[in-house]
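Sharing a structure below in structure tokens format, with a few things to ask.
Removed: one protein chain of the complex. Kept in place: all other protein chains.
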Amino acid sequence: MPEYSVVGRRLPRVDALEKVTGAAKYGADVHPPGMLYGKIVRSEYPHAKILHIDTTEAELLPGVRAIITQADVESGRKVFASDKVLYSGEPIAAVAATDSDIADEAAGLIKIEYERLPVVQNVMEAIQPTAPRLHSDETKDGPSRRGIRNRLKQLSLDESEGSSEEIRTLETELETLEEDVYYNISAETHTEIGDVEKGFAESDIVVENTYTIPRVHQTYMEPHVSVASADSSGKVTVWASTQGPFAIRSGIAGTLGIPLGKINVIPTIMGGGFGGRFGVTMTHVPAVLLSQKTGRPVRVQVTRKEEFLDGRPAPGCVIKMKTGATKSGGILACQALAFWDSGAVSGASIGSTIRVRGVYKIPNLKVDAYGVYTNKSGTTAYRAPGAPQAIFAAESQLDEIARRIGMDPVEFRLKNMREEGDMIPGGSQEPVIGYKETLKAVADAAGWWNRDKSHNQGWGVAVGDWTNGCGPGGVYVSIHEDGSARIFHGSMDITGTDTAITQIVAEILTLPYERVTITRGDTDSAPYATGSGGSVVTFTMGNTAKLAAEDTRRRILELAAERLNTEIDNFELRDGKIFVNGADSPKSISLGELAAFSLNTRGGPIVGKGSFAQQSSTPALAAQIAKVEVDAETGRIKVLKLVSSQDVGFAINPMAVEGQIEGGTVQGYAWAIMEEMQYDQNGNVNPGLVDYRVPTSADLPTVESVIVEVPAPNGPFGAKGVGEPPITPTLATMSNAVVDAVGVRVNDLPIKPEKIVAALHNNGN
Amino acid sequence: MRDFALFEPTTIEEASSLLAENGGKATILAGGTDLLVGWKEGIATPKSVVSLAQISGLDSIAYDENTGLSIGGMTKMRAIEQSSTIRNRYTALAEGASEVGSIQIRNLATLGGNICNASPAADTVAALLVFGAQLEIASTYGERTIPIRDFFVGPGESSLQHGEIVTRLVCPPRPDNSGSHYIKQKIREVMDLAFIGVAASVELAHGVVADVKIGLAAVAPTPIRATDAENILKGNSLSESILEQAASAAAEQSSPISDLRCSAEYREDMVRVLTKRTIQASAARI
Partner (left out) sequence: MKKHLVSFTVNNDQYDLLVEPRKTLLAVLRDSIGLTGTKEGCSTGDCGACTVTVDGKSVTSCLMLAASANGKAIKTIEGLSSGSSLHPLQHAFIDKGGYQCGFCTPGFIMASKAFLEENPNATEAEVRHALGGNICRCTGYTKIIEAVMSAAELMRSARQAR
């Protein structure tokens, strides 16, 4: 591996000082003069007709400046519920007042009359014909049948040749579909490779189970907040704590019909997102509407409770899964039927069901997935959206097969893992990958091969894969007269990506890390940048920054040639200086000197530009091993050891990479052991951080992270996206460890103590 | 949060008359960790609030061999947990206090508040039950003392009359040959509310149980004593079978409900498991 001087080092982050001194300004820290406080009025019921909204009493409260409902949304796009609510917590109105407590009080004074409707919260109930329908017209027959009907309707208008044959086939299909018609379906996807029935028939062993994975909240520590200020010219400024300011701009433009050029989104530092802070969310549009109505800046900040009622958490799901293998440990077939709880809005991560295929050679695969409407808020991305759920089912099954055939679970996985050139079921060929290296690395680091355990202790292993996304982005790099460099861009930093970008630019320009600074613009000033999610930033913006730095270097060398009157090829950029190659008496010129010189040249100041678009990256594996101890009488689980390895391609900043691995692993642990949004006929029943349990430091041991580096051919310096993979295997890692400890498998997450005790009782213990 | 009038009296008398003057509308404020959460969520909207914080002497801890332990109603959980007297002699109470929320919460939360909030899951009450605490209560009508056993009426309900202030708690002295322990069943190590709480105090004489008290939290509408289990244990040595019998009796005496934290069956089962453990641990401390 080449020697680098800035990338690959554990450098402190560029935002270190502001973050540890309290100087960093987050969304709720923005306070323009004359600012009002906004508050959203929400539905009390999960399913009801709105009969009447009475705002009179609230309007009379001193300090109230505006109350808005859907009637105030000129574009007509839905912002507030007006005739029917589909989940408790759904926005119905919003208030702006001179003080946050007054806004709260006014919200409480708005009287809403409802007529309650029957509620459905459980996906398996929602798909039944007897279930109440959320979107009655759309989903009467489920979309497959609806899709066919629509097509039939089209065809009946179409006189052309061949249509009658298609009509006949579709009609037969419609009849055969009658049996598994599901209701309240919001979306569906189907994949079939090979012949699973044949695969199962040839298998020596087939395991079949149903896995239930709960809905969990990203629980970023900063609740959603935005401040909007609309001026009399129609210009709208929005301070937003977001993963992607450009998506906020287009989202507001689309919802309210404001031209893009009249919206400036100023991103603030963000208190975590994990996928939940993408695009227009709870606060942006109401803040703009309230500001437009009052002519004053308005801050809308939601409470933690509102986060649970109206956030967009990760979908829960029920996966029925079946895997077949030979006695010698070869996987032959794998089939999954998944019902994803998409809440009242379509869009659960149903496409991720295919991830049940894992990183294994599976000749026969069948996946059917449905999104199902229920009376809950909609869902969105949470760190590797959909993968932890699907991988929990798959890696639990593999563990069970390994146990049944008496093969070591690590050996079993190694035996079936794909290698470079193998076909990904339902996908393309595997590029250069590090699956086996990563699994071996964690096994070695955890002491798997000579693991010991006492009574009621157990070891679990699982792996999970994810390929980072990619998106468009632009970066500028300029050189100041003192020879320092500045990066200018518009992508959001949560995990230390600004630091990684700075390291990359410093490396290319051979400058010390401290001589490169980075500035984030707003949407008015910065070039477009894709949102920070899907592990895209280091990959996309890292590549972009590298291109910009290389462009800058080109300009530097060009200037040096002009200055020293020689050919470009004769130069070398080293230690922030330009050296003439091969000359007997070494000549050099500093960057500062060149930058000053550039001001008087025809070409002008040194500015490098980088633009990058879509490119596919390579898959990354996370492999984990946990050792747990279970109190067999009370069911409490204590984690004794948690080791997490990951193929990161190349660690631009190992400290930041470890931070991602540790954080993601703990989120996965929590999903397995304690987190769960609970619902009853009135809605979410644990909307707070006491009964929605996020682990604290007291629940955990040190997470040991192991960095594996199998470079991605097109990643910056070989880097892959690191944010998402580490959450993907942990649900199964924990469950598999519990099985090893006490011999019972809890397939209904989270593995609460009570479920272990019940399973042990059922086992006759 | 709705606004309210705040009063900060400096004597009990002043506080009592403020409470009396404001009729049914005044709320007593101690550390505020229960109250503020309710106020913010609009569960309660007090018109006037009487804070006890400025009254001196309400937060002292004193021990006397003859009269026992006396703790002011405004004593912070953190002070109770850190008091060496309480840790040594009333261990289950120190343990109960140390289970409340976080250090930040325990620096605000008071013992009086934990009791008067009357939650069946409060972490100090099981211990106070086994120590036979007496509550000293003041109001404009004078003072009265009641045993903690008679204090709780239902979830969130106590026999405290409006305007009454819990000024002190007194626990009788502890015999030397005794030990106590509190176990809280939870999922998170810190910052969980009790799924089940069990406190015990055991006094041994010549290898047999001279006296024993068992307090249960979160398994009935109010915190309760497991008297049937106590009777089984008294006069016996702590053999496995006696322990089992007592543990089952305690489970029998509980009347838990199912809620979002866990089911009634699990609670009952855990009363059995934890009663046994608590007694063993208490005895091991002697």
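Labels A and B are assigned to the chains in the order they are written; within every chain, residues are numbered from 1.
Operating definition for what follows: contacts are C-beta pairs under 8 Å (C-beta built on N, C-alpha and C of every residue); 3 or more make two chains touch, one makes a residue touch a chain.
Here the structure is a predicted model, which is why all the values come from computation and not from measurement.
Asker: If the full complex is used, which shown chains touch the chain that is missing here?
Answerer: A, B
Asker: Touch as defined at the start, partner being the missing chain; which of A:Pro46, A:Gly271 or A:Gly330 qualifies?
Answerer: The one listed residue touching the chain not shown is A:Gly271.
Asker: Pick out which of A:Ser428, A:Thr702 or A:Asn762 touches the chain that's been left out of the picture.
Answerer: In the complete complex, the chain left out is touched by residue A:Thr702.
Asker: Just to verify: which one of B:Val190, B:Ala210, B:Ile242 or B:Ala264 makes contact with the chain not shown?
Answerer: Of these options, the touching residue for the absent chain is B:Val190.
Asker: Which of these, A:Arg13, A:Lys39 or A:Lys577, touches the one chain of the complex that we don't see?
Answerer: The single option touching the absent chain is A:Arg13.
Asker: In the full complex, which residues of chain A touch the absent chain?
Answerer: 10, 12-13, 15-17, 19-26, 28-29, 31, 100-101, 218-223, 269-272, 274, 303-304, 494-496, 655-656, 658-659, 662-667, 688-690, 694, 696-698, 700, 702-703, 705
Asker: Give me the chain B residues in contact with the hidden chain, please.
Answerer: With respect to the unshown chain, the touching residues of chain B are 1-6, 8, 29, 32-33, 36-37, 39-41, 49, 51, 53, 78, 101-105, 107-108, 188-191.
Here, only the chains that are shown with their structure count from here on.
Asker: When the C-alpha atoms of chain A and chain B are each averaged to a single point, how far apart are the two points in Å?
Answerer: Once rounded, the distance between the two centres reads 44 Å.
Asker: What part of chain B is in contact with chain A in the complex they form?
Answerer: Those residues of chain B that touch chain A are 1-3, 41-42, 185, 187-193, 260-263, 266, 269-270, 273-274.
Asker: Any idea which chain A residues touch chain B in the complex?
Answerer: 101, 104-105, 108, 305, 633-634, 636, 673-674, 678, 685-686, 690-691, 693, 695-696, 698-699, 752-754, 757-758
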